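A single protein chain has been removed from this complex, and every other one stays in its place.
For clarity, chains are labelled A, B, C and D in written order, and residue numbers in each chain start from 1.
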Amino acid sequence: MTTLLTINGATRRFGGLTAVDGVSTTVAKGELVGVIGPNGAGKTTLFNLISGFTPLSAGKVHFKGRRIDGQKPFRIARLGIGRTFQNLRIFPNMSVFDNVSVGAAGMLGVNAAGAVFGGKARSEAISRRAWAALEQVGLQGLAGELAANISYGRRKYLEIARALAMEPELIILDEPAAGLNDTETRELAAFIKRLHGDGMTVLLVEHDMGLVMGICERVVVLASGRKIADAAPEVVRKDAAVLEAYLGVEE
Amino acid sequence: MALLEVRDLHVSMGVQEILHGIDIDLGEGEIVAMLGANGVGKTTLMRALSGIYRVRGGTITLAGEDITNAPSHTIVARGLCQAPEGRQIFATMSVRENLVLGGGPQGLARIDEVLPLFPILGERMGQAAGSLSGGEQQMLCIARALMRSPRVLLLDEPSLGLAPKLVKLIFDLVARIREQGVSILIVEQNARGALRVADRAAVMEGGRVVLAGPAAELANDPRIVEAYLGGHVAG
Amino acid sequence: MAGTSPAMTLESVDLEDDWHEFSGFFGPNLPVAMDYYLQQLAIGLSLGMVYALMAIGFTLIFGVLNVVNFAHGEVYTIGAFTGLVVISAFAPPLIVVLLLVVAVGALAGVGLERIAFKPFRRFSDEASLKSRAMREATLMSSLAVSIVVREAVEIGFGSQFQTVPLDRLLNSPISLGPITIVSGDVIIFVVAALMLGGLQYVLKRTNVGLSIRAVSSNPLGAKYVGINTDRTIIWTFAVGSMMGAAAGILVGLYYGAIFPSMGFIPGIKAFVAMVMGGLSSIPGAVICALILGFSESIATIFVPSVWADMVAYGFLIVTLIFFPRGIFGGARDRV
Amino acid sequence: MSDRLRPLLVVAAVLVLVLGVVPAVLGAFDRSYLYQVANLALIFVLLAASMHLVTGVAGLLQLGHAAFYGVGAYTAALLTTEAGLSFGWTLPLAGLGAAFVAVLVALPTMRLVSIYFAVATLGIGQMLYLVMLNWVPVTKGPNGILVTSGLTLFGYDLSRPASAYFVVAVVTLASLWVIHRLSHSYYGNALRSLREDDQCADAMGLDTVRLKIESFAVSGFFAGIAGALWAHTAGYISPADFSFPQSILILAMVVVGGLGSLPGAVIGALVLILLPEVLRPVGDFRNIIVGGVLFFSILLMPKGIIGEVSALDLVRRQLGGAWRGEGTKAGSEVGWR
Partner (left out) sequence: QQPVVKIGYQLPLTGNTAQYGQDFKNAAEIALAKFNASGRPFKVEIVFEDSRSDAKEGIAIARKFVDDKEIVGVLGDFTSGVSMASAQVYKSAGMPQLSQTASHPDYAKISEWQFRNITTQAQEGPYNADWMVDQGFKKIAVIAEQTDWGQTVVSNFADEVKKKGGEVVFSEFFNRGLADFRPIITKIAREKPDAIYTGFFYEDGAQFLKQMKQLGLTIPVYSTSAAYNQKLIELAGADAEGMHLTATFLPSNPAPQVQEFVAAWKEKTGQAEPGQFPAQAYDAVNIMLAALEKAWPEPTREKVRDALAATKDFPGVTGDTTFDAHREPAKKLTKAVVKGGQFVAVAD
């Protein structure tokens, strides 16, 4: 198994607060890793460190053997990291299809000269990718709809589709199941599993234990910015520290 | 008569009607859960109740007074508070200021009752609300609604984005608040949790209430189990 | 200075005498160069105060609605013309003029809000709230109102400078050691300081201020906590426009220049100062207005005055390069 | 109608209208005034369209557009008077000159967002205006420049309003075609995503800074082209033609027509140039009326006469710009071809 992502002593401070504190872990190609932890544990911050939205205070991040910390988000994205956001960030005044096309366009590259004089090859490639991503999440029926007009649950899939249209090697999902009901969460779980089955490497933050424990191969637990566990779900589930910090005593 | 009475409520967005005649009763000290898939109009209902959306038809009565299409500030003044979807906190203001605003004329009078529920907020009092983590923002949103000692509390997906420990805490909290005589209307995707604490529940589909009844009954209704509880009967 | 100008006819001009008076102006003791810079600084300060006076109301209104009010300059003009009409009608003392102007300014602000801003709040769907087109629509509606007002004033009064009774001008010189200022500088300083102090107190210390800041931060959220957002917005417009109108008459009397497009240049400068300051910070806007005033007068020392604005705008660009969200602006929302 | 044919027909219709019907009708009146107004309208159509790209599509509120128009006009005028170049040369060079200046000023300001960017462009516009006004040795300052050669192409003098109309119309149409390709394509989608949420676009692998600079430069280029057209058709330029109120006028065109909508920008420009001319008989009140019309149009159609959504739909259907997803039912057109 080849390592795709290596996080080495990642640290991020905000003033006096250390949101992420010396976290190290690796993600191998094809893995499905869950990240859990109490609210404010630093999960989103960790994702922002990986995708370049927040600079590291200390530590290193490597992707495919290349150091990526300190790089601009779009460069990191182009290396093959797609992401979604905890607070849904779609492009509300664009159609569903156009939203997704941006993911494809970002990876395939667009420029002014190409847009004016270029042949159809590039735009068809973008179209096909975007369409494939939409089909993957089952939104093709809403392709022409304005994104602001579709429901919350579908926006979640839209955001995922947009990341998929990038055809990334690693996809980071920040709380994809938030706001979905149990049935929808199951569908999502199945969807992520399928994605994983197709060879995608997934890094997933989620508070829905059913989802995390059900599909993840490995779970990283953060609390107060520190990694307190990093193991298979069955192990983590019984870890005293994790129970104490995060899960609470289940009935 | 119920504390909050909704009769034949119609709400439209532009030309499109979203709620086609909703009836709900919320009794004194009662908890009612609203279930329904994404996009059926639960949030639209909640917004209409708080006076954010205009009502095209039907009536809303709070403690015998007609509040249909009353401005949102008078509705809040009459004791109907909401922790809305999307949090709607004041991102550029500090956590403390958010809470003061939640308290309205009472200001921070109830801070000592609210803060212990969410100790982490106590540590973040001076921080800009927008820089909080997702879950912290959700806590702030709920805490803010509690600052005013509401008579009717509307919670739109309160457990969204909260860690499991806190989800449990939220539902316990809902039960506790009811003890103080507050009536609660709660919209939840976590149907299991909501049905456990609720007295009654209603299921919405396509802008209508399609099923209503005592929560315990609904929790065992095969249709509910199939659609919202992932096929397993709630424990 | 002699009352009847000695330079009135050539015959009476004694060059030697002139020399004498001239050096007296800069004071006999300080080196001339020093006086010169001090005088330029004093002028820069008073220029800056003039911009600040306008920037305060402008920033207040922007802070609440997050839209540029292109008609603020016209409120300023309305203030000046109201004052002029009042003065020529029954010549009351300045304070009475100010009160009347402020009242008219409040009316203008409320009217403006009703006409140019409120109608656009009827769109509450997400696509509209997040749409650039809707944002720029209010900008345009205020621009359209400003065009109509300016043209109307022009038709009513003509576009020339209005004649201000000379004894009402706020420009009797006051000598402070080597430098000279005028009475208007003092009045403008006091008024601006009062406005700034008052607003800071209201915004930071009172519930009204808290509501205003809440509406500016998240108007929808403000509804959920029971704030009467419409009323808050109207009040803000009323207060901001009162300040704009007061600025108009004060600056009008200060320069003795009242004409229909008088709000244009101070409007631009106030806009620039507000943004340099970080949009929602009134002290920030005031400080940046002072910086703009200073940079204009100081620039004149070193370059021809036609280039002075170049320095002021250069300052703007440099500021924004180093502080992309203004000097006192907050950070961007976290991802 | 066959889907292949329709776009061709639409293009043909536009060409016939602009290059056939309009000149024929104007010619029938035998009034050079009408041509003059038409030329002016076309120049402002081009200006509005170029601002549409940066303000409507990429969402960067541009408050200094007239300055780039001016840079183009000055480049053309100076190349004509100082270097003796004819219109055939000055036209592209004016565009390039304006684009060059646009890139220069874009470099330091592209990190700015929203109103901060708007004010930066306002400042830059004013600075460029001050340069035109005060850099007397080069720009002749307030004296302006008498442009000695009018519209000449391949040695033919095309300065008469009627022939100038064709030159202006062809240049404007060609430019509109380019702007159409840019805004109605995946490139346009990328720019729109900047407008909607630039951080998110960044996460999609878009080099947001480069895109902003690029769109700014292209927009500057076409403003420069418009400037060259103005310089050669007017014959005399001075800084006043490129001052801040002109920027606001162009912005008003784009907003009234529909921010984000290219057909809207075109219509907005036509309305705001033609309306004051039509209202001439009204006398002193005409500008009040223009202001009133502006106000009511915004009030009733805040998203513009042709809003972005309907404009995109129109282009997709009528101009055959749409790419059809494999699984879609016939007629549901989505992406860009």
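Convention: a contact is a pair of C-beta atoms (placed from the backbone, for glycine too) under 8 Å apart; a residue touches a chain by one contact, two chains touch by 3 or more.
On a predicted model such as this, the values are computed, not experimentally measured, just so you know.
Undergrad: Quick check: which displayed chains does the absent chain contact?
TA: C, D
Undergrad: Looking at the full complex, which residue from D:P7, D:G141 or D:G292 touches the chain that isn't shown here?
TA: From the options D:P7, D:G141 or D:G292, the contact with the absent chain belongs to D:G141.
Undergrad: From the list D:L42, D:L133, D:L158 or D:L194, pick the residue that touches the absent chain.
TA: Of all options in D:L42, D:L133, D:L158 or D:L194, contact with the hidden chain holds for D:L133.
Undergrad: Tell me which of C:Q40, C:S216 or C:S281 is the one touching the absent chain.
TA: Residue touching the chain left out of view: C:Q40.
Undergrad: Which of these touches the unseen chain: C:V96, C:L176, C:V190 or C:A257?
TA: Selected residue, touching the omitted chain: C:A257.
Undergrad: Hey, which chain C residues sit against the chain that's not shown?
TA: Interface residues of chain C facing the absent chain: 1-10, 13, 15, 18-19, 21-22, 25-26, 32, 36, 39-40, 43-44, 47, 50, 151, 154, 158-161, 163-164, 166, 169, 171, 173, 175, 180, 182, 255-257, 259, 261, 265, 296-297, 300-301, 304-306, 308-309.
Undergrad: Which parts of chain D are in contact with the chain that was left out?
TA: 30-33, 35-37, 40, 133-134, 136, 141-144, 146, 159-161, 230, 234-238, 240-241, 276-277, 280, 283-284, 286-287
Note that only the chains that are shown with their structure count from here on.
Undergrad: From the centre of chain A, which chain's CA centre is farthest?
TA: C
Undergrad: So the centre of each chain is just the mean of its C-alpha atoms; given that, what is the distance between chain B and chain D in Å?
TA: Measuring from centre to centre gives 50 Å for this pair.
Undergrad: Measure off the straight-line distance from the CA centroid of chain A to the CA centroid of chain B, and report it in whole Å.
TA: It comes to 29 Å between the two C-alpha centres.
Undergrad: Give me the residue numbers in chain D that touch at least two other chains, ranges are fine.
TA: Within chain D, the residues that touch at least two other chains are 196, 199, 260, 308.
Undergrad: Mark out which residues of chain C touch at least two other chains, giving numbers and ranges.
TA: Answer for chain C, listing residues that touch two or more other chains: 125, 130-132, 334-335.
Undergrad: In the complex, go through chain A and note every residue touching chain B.
TA: 14, 36-41, 43-45, 86-87, 150-154, 175, 178-186, 207, 209-210, 246-248, 251
Undergrad: Under the definition above, what is the set of chain C residues touching chain D in their complex?
TA: 68, 116, 119-120, 123, 128, 130-134, 136-137, 139-141, 143-145, 147-148, 151-152, 155, 268, 271-272, 275-276, 279, 304, 306-307, 309-310, 313-314, 316-317, 320-321, 324-326, 329, 332, 335
Undergrad: Residue numbers of chain B touching chain C in their complex, please.
TA: Those residues of chain B that touch chain C are 13-14, 50-53, 71-73, 75-77, 81-82, 84, 88-93, 97, 100-102, 104-105, 107, 128, 130-131, 144-145, 148.
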